[in-house]
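Only one protein chain is missing from this complex, and each of the others stays in its spot.
Here is chain A:
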Amino acid sequence: MKFSLSWLKDHLATDASLDEILDALNRIGLEVEDVEDKAKELAAFRIAHILTAEQHPNADRLRVCSVDTGEGAPVQIVCGAPNARAGLKTVFAPPGTHIPGKDITIAVGAIRGVESRGMMCSPEELDLPGDSSGIFELPDDAPVGASYAAWAGLDDPVIDVAVTPNRPDALGVAGIARDLAAAGLGSLITPDVAPVAGEGENPVRVIRDFAPGDERLNPAFALRLVRGVKNGPSPEWLQKRLTAIGLRPINALVDITNYITFDRGRPLHVFDAAKVKGDLVVRRARAGEELLALDGKTYRLDEGNVVIADDNGPESLAGIMGGEHSGCDENTTDVLIESALWDAFTIARTGRDLGIITDARYRFERGVDPALTVPGVELATRLVLDLCGGTPSEVTLAGAVPDAERTIALPWAEVKRLTGLDIARDDARAILQALGFVVTGDGDTADVVRPSWRPDVEGKADLVEEVLRIAGIDNVTSTPLPRIEPGITKPVLTLLQRRTRLARRLYASRGLVEAVTWSFVSKAEAELFGGGDARLALANPIAADLSDMRPSLLPGLIRAAQRNADRGFGDVALFEVGQVFADDTPEGQTTSAVALRRGSARAEGVGKHWDGGGEDVGMFDAKADAFALLTALGIATAGVQVVPGGPAWYHPGRSATLQFGPKTIIGAFGELHPKVLQALDAKGPLAVAEIVLDRLPAPKERPTKARPKLVLSDFQPLSRDFAFVVDADVAAGDIIKAIQGAERALISDIRVFDIYEGPGIEAGRKSVATAVTLQPASKTLTEPEIEAISQRIVEAVAKKTGATLRG
């Protein structure tokens, strides 16, 4: 909402400075977005008089001028403007002046060898409209030495405030003045609206043609005919006001409606009565009806829109924009002035559907003061008579202006209860009264009647806000919030929150860098990773590749890794811990923790190094990430089954599913399916681990924090190596299990320390070398006892896997 300071002063008698007014606007909730103060910006530009203009000795197009700037002796200025001539009054900038139109600061200089002390300017150089083929041509009576901006009437700052959607009353200068007056910035002097006597009945009838229940679409419609007007450009004061706030003057009749829209927040419309055929009918549009609107565009309407029609069809889109056909121009002699009330919701939807944003729509969808319906016509009539002459008819009012007043019981204690603000009851009462509320009752609870222009005020909390807003939030004392219970703060994080935090720190400690990628992926990506549910497809995605909620963190991370690789950083290790979506219910959203390694970005080191490294990442890097995470989160990994093969997007032979059982899958790890990488335009080597944190079991509740007792053996452990030759597809895990099963009490560790296929081992077989540690508990083992255990181990592995001991 833009307005100029002088416009504000039509409604507010005040001695306050501009800065005081701006501060007050911010303080009372009318946030100042911008102030355009031309007088300040153009303070250095003065009116000057060219005394002489001689040809420049070294340049055909330049003149050397002697200029009276109103201060001291005339100064010499070199000027290239074609109209620089002796006797011209123009605009002068002394050295050191910033030229806004060129964004330069001028200095004393020599132009083609002739000294120049300043600059004579064109409107463009001052960032002003006007003929800029040469320098300013001011009238002969322009006072030399005076500020150009002040002389030209540009010293009227334009203030732009952001009005929150609950404050339609502040969409008029009068409403803003009322707020400022309440805040103590002056007194409200908005003139009362004096009715203009009409002569004779309005011959144009208004018919509100609505099905029962639909009358709410247009509760009231006021119309007046003014005959014999002379339309043309509006006077300078009106044009200046509109131009200052960015509106284009059209003609007096139209400018009057725009003026009242901003002056009082009351949108109006004028029809050229000569072009209206028959009665004005207010009704829902018929599907397929079209209207050529004042913006020159044709809109196709439907029953959701309300129009004002005549025998020709729709003439105006109600509350939003008039029609081209019945618009007023310089030939208009009889004008119909409309001031109507429209349903906010219908206006909002029509405007949105048709993509029309107008000052009228903006106000109607927020709520226009119904009490201004008839006064709106009167205000406009007065201005029409003043500017265009003519004879008004009586005002027709179809429908009825609804009573917007509402009485709210306000216990005065509410102010203190909700805000903590100490304010005297009389002061609070005075604030409400200054804002137009009628306050009655002397007891602890007042009856407060809200004014017609404040539809937002519905209950006592709204009244408390009004008191707080005007009294000033600065006057609320900061008050420490007591703890709910005294003492040391209890832990607040849930198990999943703790695990989410820990997962991030764990992955980062393994050299992975945390990424945050979009929650949406493309439909194709969603489908590749087990998603694509129609319930998770956005109806209005911002881009085609951000259309579906992600079923997995993988597509985002794989693409991110590839982008890094494309920039020359192929050895990248990324992770993300974030939400993934199985369906559109709250339960369908889970938290996944994914680690991704690319190139040679292994935990041990990245790239070639004299101390080892440089190998490509592979499935086992991912497995290590997965198990490190599970261990850090307190999961007993002994119970985790590693089942060959992950979900479809994994390499079938180089991936695995992690589970406690077939129905308790917790994640997967491995390398990715080549087809999936191809579909994502990504190249490996890539290895990923994903764990769904929600699926991990909670730790058992224990009565104490004490650890189990530590039992140490007095006897030294001993180790025996066994190299088993097995078929190449035998799983090492099965060998380990068989060893474990052979001797449950004494084996404390089993390690696989070598896998070998090649010369010395027959084709299709491999050697798996294991080191088994025995920890005696009660006595030193004798050689025959050790031999017996070894024998059992070899037999057990042979039985389970067909192994033979390597010779």
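Please note the rule applied: contacts are C-beta pairs under 8 Å (C-beta built on N, C-alpha and C of every residue); 3 or more make two chains touch, one makes a residue touch a chain; residues count from 1.
The rule we apply is simple: contacts and distances are computed from a predicted model.
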Chain not present in the shown complex, as UniProt names it (candidates "Phenylalanine--tRNA ligase alpha subunit", "Stage 0 sporulation protein A homolog", "Sugar ABC transporter ATP-binding protein" or "DsbE family thiol:disulfide interchange protein"): "Phenylalanine--tRNA ligase alpha subunit"
Touch with the omitted chain, as defined above, among A:A573, A:V617 or A:A796: A:A573
Hidden-chain contact residue, picked from the options A:A73, A:A110 or A:L481: A:L481
Residue touching the undisplayed chain, where the options are A:H11, A:R469, A:K623 or A:K766: A:R469
Chain not shown: contacting residue from A:K40, A:H98, A:R112 or A:R505: A:R505
Per the touch definition above, residue among A:T517, A:Q641 or A:Q659 touching the missing chain: A:T517
Chain A residues that touch the omitted chain in the full complex: 26-29, 31, 164-167, 344-345, 348-349, 352, 365-366, 416-421, 459-462, 464-465, 468-469, 473-474, 476-481, 483-485, 489-494, 497, 501, 504-520, 534-543, 546, 549, 556-557, 560, 563-564, 567, 569, 572-574, 577-579, 581, 584-586, 588-589, 603-606, 609-613
